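Removed: one protein chain of the complex. Kept in place: all other protein chains.
So, subunit A:
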Amino acid sequence: MKIDGTTHAFGDRIDTDLLSPGAYMKGPIEEMAKHCLEAIDPEFPARSQLGDIVTAGFEFGTGSSREQAASCLLLNGIGCVLARSFARIFYRNALNLGLPVLVCPTAHEIPAGTRLVVDPLAGTATEAGGRVHSCEPIPERLMQMVAAGGLIPFLEQTRTQ
């Protein structure tokens, strides 16, 4: 599984209230997703395309344990997040929901709008211009779960096999 998309660049400490604003917690997740990151980038929900990639600095996903933070990115078509570090609950939630997230020490050096191919198993992110960024790979067993769409679809698949 490789992700080929255009990058949206963000800074450090993109928290769960920016990703999934609490004001929309009671309603349908599709509605909340329309407000994903709007506090710092009002055009993000409209601009993001299927397969796009979010890049960020340190502590991506810091804050709440709400899984909606990862769901909102998925609903906006985001296929992968590269960050210099992740908050641990967000990291687990994202993989559990089928969103590949990779620790990439040079994620902040990738400009917004870059065409990028990410190979989670190999742990590489290759810019269209040729520069290769190394990332912490996602182990194969975990990637099977991610590729299935997360833990629940993976369990369904393995149960029926």
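For this structure, a couple of remarks:
The rule we apply is simple: a residue touches a chain if its C-beta (ideal position, glycine included) is under 8 Å from a C-beta of that chain, and two chains touch if they have at least 3 such contacts; residues count from 1.
Note that contacts and distances are computed from a predicted model.
According to its UniProt record, the chain left out of view corresponds to "3-isopropylmalate dehydratase large subunit" among "Lactate utilization protein A", "3-isopropylmalate dehydratase large subunit", "RNA polymerase factor sigma-70" or "Monosaccharide ABC transporter substrate-binding protein (CUT2 family)". Shown as candidates are A:Leu97, A:Ile110 or A:Val146; the residue that touches the absent chain is A:Leu97. If you put the hidden chain back, the residue from A:Thr62, A:Asn76 or A:Thr114 that touches it is A:Thr62. In the full complex, subunit A touches the hidden chain at residues 13, 15-18, 21-23, 25-27, 38-40, 58-59, 62-67, 84-89, 92-93, 96-97, 150-152, 155-156, 159.
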